[in-house]
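All protein chains but one are shown in place.
Right after this comes chain A.
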């Protein structure tokens, strides 16, 4: 009798172990899955970043028309962003950033260059905060001009300072204050 009982116990134990292992495997699979999703949605964040950088270049070149065009492209890529793969907390933060950035991008689309630059200042903060959550493949330099509106920052992929707030009037005003990798 006792032998049978022991056998039964042994069998059920191994069963339980196996089950646990399976659960773990399942868990791993789930993790891989979410990683994949994150990587996919990063592409959307990269699109936002790239539109933002084009907008920055247009402002560096004092080109209102181009800046307006890039602004409208940015509106589109911001609207296409999907935060569903991020944690609840980040989702809230991201939605907030996107809403704010969209408003500024819309204004850039509609405004003259002075206004475009005003909005670009806040937009730059939004995009910096966005990238802090989503991450990016490229190395970014956060540059800072102390003269514009009590100080204003922006992001660039190049080390050389090209000022989007002043353009040709003060092209090289500013310094790198942070490297984002």
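Keep in mind that, in the parts below, a residue touches a chain if its C-beta (ideal position, glycine included) is under 8 Å from a C-beta of that chain, and two chains touch if they have at least 3 such contacts; residues count from 1.
Everything that follows uses one rule, which is that contacts and distances are computed from a predicted model.
**Student:** Looking at UniProt, which of "ABC transporter permease subunit", "Haem-binding domain-containing protein", "histidine kinase" or "Ion-translocating oxidoreductase complex subunit E" names the chain we cannot see?
**Tutor:** Per the UniProt record, that chain is "Haem-binding domain-containing protein".
**Student:** From the list A:122, A:153 or A:173, which touches the chain that is not on show?
**Tutor:** For the chain that is not drawn, the touching residue is A:122.
**Student:** Residue by residue, what part of chain A touches the chain that was omitted?
**Tutor:** Residues touching the hidden chain, for chain A, are 96-97, 99-100, 103-104, 118, 122, 126.
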